[in-house]
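In what follows, a single structure is set out as structure tokens and then discussed.
Every protein chain except one is present and positioned as in the full complex.
Our next item is subunit A:
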Amino acid sequence: MLPLVRFELVRALRNVKYLVFLVAVPVGFYLMWGRGSDAALVAMAVYAATGGALMAAGGGVADDRAQGWLRQLRVTPLSGARWLAGRVVLGVVMTLPGILAVCLAAVLVGHADLPPARWAALAGVLLAGSLPFCLLGLFLGLTLRGKTAQLGIVVVFFALAALGGVIGQGDLPGAWQRVRELTPSHSLLLYGDAAASGRDGRSAGLGQAGVLAAWTALAGAAVLARRRWSSDG
């Protein structure tokens, strides 16, 4: 599995579009609108983490399928299970450039001044919380075809970011606010805020942990079902 992760990391880091979208955009947003605000720091770090996970784990999978690359991999000793695990590891690792860049911008330009323990807690929350996004991205990559897959991942990313309150301000009207509380991006945002402000994660509520766990379980099951039925991967 490690050779695969290494291979995919090199491939992902060479992809300029991807780096712009996941590193430059959240850093830019932070610098333009959120300088000095810890809430903006957390929001943009969540942006980078969820986007990085969705795209690194799932982006390119549709193309790899279409081009027969996955079929080629299937006749090497790499098992399907280890391929899946590799994609998830890749997704989690690829959240780092964006998270680090946003944090660095916050320290250097936004004068964010968190104790080391809170930085660590924030990074830990984001890494762990990126898991459902990895699985979701992987499911989209295994299900959609060609350009639709890339587009689908971007649409899902922005939908979750907007619904979850990662981008945009204030509460959503009426029932939408209740929908917000069911999105994994919103849960991650609440946990991130708690970590950055030094509050106990439990202040975000057990319900939010349940939301993240449910998304992880659902997306994981969807990925496994998709793997089982697809003959082209």
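Here is the rule we use: a residue touches a chain if its C-beta (ideal position, glycine included) is under 8 Å from a C-beta of that chain, and two chains touch if they have at least 3 such contacts; residues count from 1.
Methods note: contacts and distances are computed from a predicted model.
Per its UniProt entry, the chain excluded from the display bears the name "ABC-2 type transport system ATP-binding protein", taken from "Ger(X)C family spore germination protein", "Response regulator receiver domain-containing protein", "ABC-2 type transport system ATP-binding protein" or "Export associated protein".
Residue in contact with the omitted chain (choice from A:Val75, A:Leu108, A:Ala175 or A:Leu206): A:Val75. Only one of A:Gly60, A:Gly137 or A:Pro184 touches the chain withheld from this view, namely A:Gly60.
Residues 2-4, 6-7, 10-11, 14-15, 60, 63-64, 67-69, 71-79, 231 are the ones on subunit A that touch the missing chain.
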